[in-house]
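Of the protein chains in this complex, all but one are displayed in their positions.
Right, chain A next:
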Amino acid sequence: MEAAAHITPLAALKPDLYQRAWASVPHPTLPLLATTHANQVTVFSLTTLSKHSVLAGGHTRSVRAVTWQPAQPATRLRLVTGSFDASAGLWTWDAESAGLEREVTTAGAGVEEDDDDKDWEFNLVLEGHEHEVKGVAFNPSGQYLATCSRDKSVWIWEDVGGAGGEDDEWETVAVLSEHDGDVKAVAWCPDVAGRSSKARYSADVLASASYDNTVRIWREDVDGEWICVAVLEGHDGTVWGLQWEPSTTKGDNKFPRLMTWSADATVRIWTLREEEDEEDQGEDVSGGSRLFRSGLGGIPNTMRRSMREEWECTAVLPRVHTRAVYSATWSADTGLVASAGSDGLIVVYAEDGDGDADVKMASPSPQPETAAAAIESSAENGAEERRGAWRVLGKVDNAHGPYEVNHITWCKRFDAGAERKGEEEMLVTTGDDGVIRPWQVRISS
């Protein structure tokens, strides 16, 4: 029997924002979720499912994007915001004055409205972009920040403050201007097993998605210059965003794949052709007839030949959306993908032949109704053969009533209703209606 996902709404986070909200980003470890709306950010506690704090007064126009700086001292929260006012803002919550533990766990209850923003300090404005900043992202170590803008450029900033991060000092290390249109989003490759297994260069890899319908991959060369090593062409519309494969569920030590989503209503998966593959397929290189071959158009001739990478579109997820896909999310735990967009749908997909998923899921889940069970049941054939085959496990119509859904993310549950706090995953959607809604996803086979 075919596996199915049962997606049921949980109570919306409180309060409703009653205005368009763009994105909700979970903290990498703590039970916090940062939501951008108007010219501010509301941070929700995932323990109480209510407002924890507000970051206001830093930006003159809408805050479009937000990200948590990873690898911070245990006593500190740090956020970077990207705004239509062309700047990125750096915010710090200092636990010494506020009591991070207490605030994180008890937030919302008994906190006076007026005090909501007193503990977030607006430390620094990163200026340089000419137009709206649309995306912000940290590399896994938290050393590099990438920002992207309607000015068609991607900037890489380095945190050069003291080791303890006492001084707020940032330097621009690169300005990448090869896209022909707005750069909508940036993403750094996570620090997973496959990332460095065959690294010939620096470990960090950046990807950018653009209004010019392409995705570009960027690496640092031996001289410390950031260069474009691949242009991924295939989407027939603005590429709204991208996410790297969050864990190497395949166990084959391959380089993480890249997922992209677009105004063309599709979600695509791209795979780096690694060296041993190139030898296998040597004859095919000049053929050029393969569908979805990534092009290298626009890469300057001065680029070192050795750094060029071949990326292929190895899957287009089943076409369910009828309008732009604004967001998609790939779970590190289950390998499941969920997408959402202008048509108000939530769609959950699974990859067939995900043979390693059962290993990952086996230990912490006492329930039979897990994604692993579902995936296992369909994984009878060789994984490699079936790689790239995705199917729809479930969907929800009108997830935010008649409104568009701007963002979707997998997120750990910490609330009282969770069966396994800090482990169990839920989806969180963010809509034009200002509602931030968690969803429970159960897989049955």
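In the analysis below, contacts are C-beta pairs under 8 Å (C-beta built on N, C-alpha and C of every residue); 3 or more make two chains touch, one makes a residue touch a chain; residues count from 1.
One rule holds for everything that comes next: contacts and distances are computed from a predicted model.
Think of the chain that is not pictured: of "Centromere protein L", "Eukaryotic translation initiation factor 3 subunit E", "D-lactate ferricytochrome C oxidoreductase" or "MIP18 family-like domain-containing protein", UniProt labels it "MIP18 family-like domain-containing protein". The omitted chain makes contact with just one of the residues A:E178, A:D204, A:E245 or A:D432: A:D432. Contact with the chain that does not appear here is found for just one residue of A:K152, A:R273 or A:H400, A:H400. Within the full complex, the residue among A:A4, A:A38, A:V316 or A:A332 touching the omitted chain is A:A38. Seen from chain A, the chain kept out of the figure touches residues 8-12, 14, 16, 18-20, 38, 61-62, 64, 84, 132, 134, 150, 182, 184, 211, 238, 263, 323-324, 326, 342-344, 396-404, 432-435, 437.
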